[in-house]
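One protein chain omitted, others in place.
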Amino acid sequence: MQLSHSEFALAPAAERRRFVLQARPATLDVAARALGLGDTFAMLAAAAAGAVTALRLGPQEVLLLLDPAGADDGLSALRAGLAGVAHSLVEVSDRQVGLDLSGALVEAALASLTSIDVAVAAFPVGMATRTLLGKADGVLWRTAPDRFRLEVWRSFAPYLSGLLDEAARDAVF
Amino acid sequence: MSQAFRVPGHGRVDPARTVSFTFDGRRFQGQAGDTLASALLANGHHLMGRSFKYHRPRGAVSAGSDEPNALVAVGSGPALQTPNLRATQVELYEGLTAVSQNRFPSLKFDLGAVNTLAAPLLPAGFYYKTFMWPRSFWDRVYEPVIRRAAGLGVAPTAPDPDHYAFQYAHCDVLVAGAGPAGLAAALAAGRAGARVILAEETAEAGGSLLSDRTSRIDGRPAALWVADILAELAGLPNVRVLTRCTAFNYGPHNMVALNQRLSDHLADPAPDMPRERLWQVRAQEVVLAAGALERPLVFEGNDRPGVMLASAARTYLNRYGVACGRRAVIVTADDSAYRVALDLHAAGVTVAAIADLRPAPDSALVRAAQEAGLTVLPGTTVQRAHGGTRVHGVELARLLPDGSVGKGRHWRADLVLMSGGYTPSVHLFSQSRGKLVFDAELGVYVPGEPAERTRSAGACRGVYALACVLADGAAAGVAAAGAAGFAADAPAWTVDAADEPGRGGYAGALPRRGKGLLAMAFVDFQNDVTAKDVKLAVREGFQSIEHIKRYTTTGMATDQGKMSNVNALGIAADALGRPVEKVGLTTFRPPFTPVTFGAFASHARGDLFDPDRRTPIDPWARAQGAVFEDVGLWRRARYFPRGSEDMEAAVRRECLAVRGGVGIFDASTLGKIEVVGPDAATFMNRMYVNAWTKLGVGRCRYGLMCRENGFVYDDGVVGRIAQDRFHVTTTTGGAPGVLALMEDYLQTEWPELDVWLTSTTEEWAVIALQGPSARAVLAPLVDGLDISAEALPHMSLAEGTIGGVPMRLFRVSFTGELGFEINVPARHGRAVWQAIWDAGQGVGITPYGTETMHVLRAEKGYIIVGQETDGTATPDDAGCGWAVSKAKADFVGKRSLALPAMQAPDRKQLVGLLTEAAWEVLEEGAQLVARPDEAIPMRVLGHVTSSYFSATLGRSIALAMVSGGRARVGETLYVPMEGRTIAVTVTKPVFYDVEGARLNV
């Protein structure tokens, strides 16, 4: 699952531990502070500090991506901050895989899969959202003007890789 | 004959690049830039097809996508031939191969043309009248014969070797059509900084300007002005110009579909190149600049090859450098045809006469024609065109003041041009639900109030004069950009063009002298609908234009009213004695022009048709030669054949191995949901029929879920990981639906509950280890965890590690044997499987698939939701009444289960069936009746839901849902099959280890 054309590349993302954090919005604010990520997780945005990146995917849902090296510290801080407060923290490290998409054709390739506008004006760096890509769900996070992280459930990765590869080839014409 | 009709110095084709092609096997030459039609016409070849119903010889009548006649098949071979393409749109390339359609044995001599002689027998609605009887003849005789005789091209038979691209796009302003209005609009919006997409159907932007040799814009010839504008647009990074790209569907909320043809015009496209690209464009604002289509005139023989639209002849001359004939007669109701006459005259074509239907035409253009010495016949109509495969003359006649028609006079001509005025192309506007209004002055429907954020500009709203068109386009571009938030200035140009086209026009059939009982004057060329057909429909009582359309087929299929609409309306209005605007309009349906199926499918074919979901253990199963089956999107191992085993043999062996030793099964596809929060147990109590409060941490329970209507929806084992955390499993196919149903109740009915749901289906690889030897195999692997019967009894769970890998271990069984389900993080699934596999070698560990799983569970009478249940079974019907909590005040489905009908004694209930002959395996789905000799229709008591040969029992077994089944245990029922009836004995649904002794070990 490593594809590369001159203007489009798809590669496995760096190893991350993953957790889905769900709670009422006020509790998520508490979590943001516990993780040192500000006073709140902005909707559809990524926030990062230290080993922890948080993607706010819904009013009650945050996807946490943790560098394995600092993951335990982050989790401890989070658990301490949320002790006694109703929430759900579920590990999904193996549920999904991360793919790094990059290159000049990355927008065109994604535009053949998702109905979301992926132009940088509409989907700026730092934005993250779940969307439908072809017939598979995925979380799309723009990490640079020409770079996206795609988080997909494990069994959908070959399908999405194949689709992106074909879309990128077509985008040349 | 080599391009004898090519006019030097005219047209945009490349005179230096000659291109060879074949049509019906004959070699021709054209020039780069030609269409197939223009190249054939350059060779004096008008005959391009045979008509749909009467097989009449036909030539190109237009020069664009409105062409009804010149339908050809391009390419060769069973896969590569594309039927029903318009020769007027097919771009020429070296080696192009095209054939005509709907003729046998050849285009020139077509046996089907006898249909013309039989035309009096084939009026509108003849199918409905003629082929009524006998009924049985329809499928076998009439329909196949009609389909063969009347039809379009032949569909390819082999899979399409091309591939097709797909793209969503978003823009501020979408402009459909790159004629003068569209170019002006795109430029205005583009200069303002709006994201603009400009889609043009033909190969080149410019529209009517490419056929215009006389108009000047800012002092420049029109075609050079087009080049200037395109150069500026190309320099704007926010503007995308797409040629060969048809806007064919205007969907809700400004989503417009475009079909872009990428490779069809290339002799040798790059191997990777998609053939077409389908665009779905979401536009803030839309500008429709689709132009207008010239209307044909309806008179006898108006379909003869060589009878064309006047504007088409101008386009062939000025855009393609082709004279469509040597001697033309022009019949018109509009000034625009005079410009055509002047252009033809200047190019050396003899214009024998201009017959003008209007009594006293007078304008600068008319005078210019007269000054050029052309014969103008005011108040003159055409009676008929003469000719067979090519027109050779027309009969013109005076329109007398009393409305009658004078005696005709024959005019020799090899080209007859007709202009009935212009019809605005309102198709996309109409598709967008915009209201059309009748413009009495123009005599046509034009866009009225839009329903979407859209505006029409130029000829598609009845604005025809070039100066007005440019101003209208620019204004529309400014307005669209402004509405999308971009302040724009309207560009302005000075136009030097005196022409005022589109002010005249005619709708309906031309008046005739005499009755003309056999005259065929075509309204809809493509569907072979004549003026008489429309009149007949009215005579037979059809009043609504929608009914007339269906009865006569006028404007149906790919025409969608492009060429026929207004004339049909005119004839119907005349026959109905109502004004046109009171007759109404038929619906314009998408697509505007036909779209290749491949474009709709785009990437969704072959391996990418659907996600092909595979488990972490799938590579192992494949290496073992497993046979797979589709379960939802998952691919699951069905059985593992050894040697030459068929499924039956493999399944028998696998079943015996599990019952006698140990089997290993990949259960990773089971749906899993983690239910977490302080209110988790409360939520589970409400969602499931079972009671959860007292389920201890570390214990499991079989959970059964109903929908609110009381019918079984899903099931699965649920484990309590912690006081506030449940590990819920669902069926493989039911996972998304169960999660959605849970979210529905949680978010909309019980938002006060502090509980959240996370799908963990793919987090865990699940390895089922089942059989009396399971514990012995597993115990050494689990890093000291005590999995004895005492420490880990049936229906309990433990967290631990297996070979250092974190594990949730469930002591559960779907086989009736001692069993474990080992959940490990997915990345470790393959390795843990291997470790267990290796450890089991000493006891003959056997991999088994879904088929064996089904047999084993059926032996135990365990249901499969969706197999035993069908959306009408209650828990009690399915033999699971024991799971339903009596103590709970409420759960989803409880109230419905209390309805009287849900407790009727004759409800279908789960039972077992045994045949007399041990070898006889019933068919799943077979019906059950009470008496073997019952008269048909028999009273059906139930049906077989599962049926297998049980190797364990040495006989067949079956499960069934039978009316009042539990009271029938011991009875004999009958399964009527083709030619015989099988007697079965009703039993309890558990066939093996009824006491469950094998589970609790």
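Chains here go by letter, A and B, matching the order in which they are written, and residues are numbered from 1 within each.
We take it that a contact is a pair of C-beta atoms (placed from the backbone, for glycine too) under 8 Å apart; a residue touches a chain by one contact, two chains touch by 3 or more.
The criterion applied here is as follows: contacts and distances are computed from a predicted model.
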Answering from "Xanthine dehydrogenase family protein molybdopterin-binding subunit", "C4-dicarboxylate ABC transporter permease", "Sarcosine oxidase subunit delta" or "NADPH-dependent 2,4-dienoyl-CoA reductase/sulfur reductase-like enzyme": the UniProt protein name of the missing subunit is "Sarcosine oxidase subunit delta"
Going by the contact rule already stated, which one of B:Arg513, B:Arg699 or B:Lys894 would touch the omitted chain in the full complex? B:Lys894
From B:Arg12, B:His265 or B:Arg282, the answer for touching the chain not displayed is B:Arg282
Tell me which of B:Asp744, B:Asp786 or B:Glu916 is the one touching the absent chain. B:Asp744
For subunit B, the residues touching the chain missing from this view: 251-255, 280, 282, 433, 449, 451, 708-709, 740, 743-744, 747-749, 751, 889-890, 894-896, 898-900
So which bits of subunit A touch the chain we can't see? 43-44, 57-61, 115-116, 129-132, 137
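Note that in this section only the chains that are shown with their structure count from here on.
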Give every residue of subunit B touching subunit A within the complex, in rising order. 163, 165-170, 195, 262, 270, 272-274, 277, 280, 282, 602-604, 607-608, 610-616, 634, 674, 676-679, 754-764, 825-828
What does subunit A use to touch subunit B in their complex? 20, 22-24, 60, 86-96, 108, 111-112, 114-117, 119, 122, 134-136, 153-156, 158-160, 162-163, 166-167, 169-173
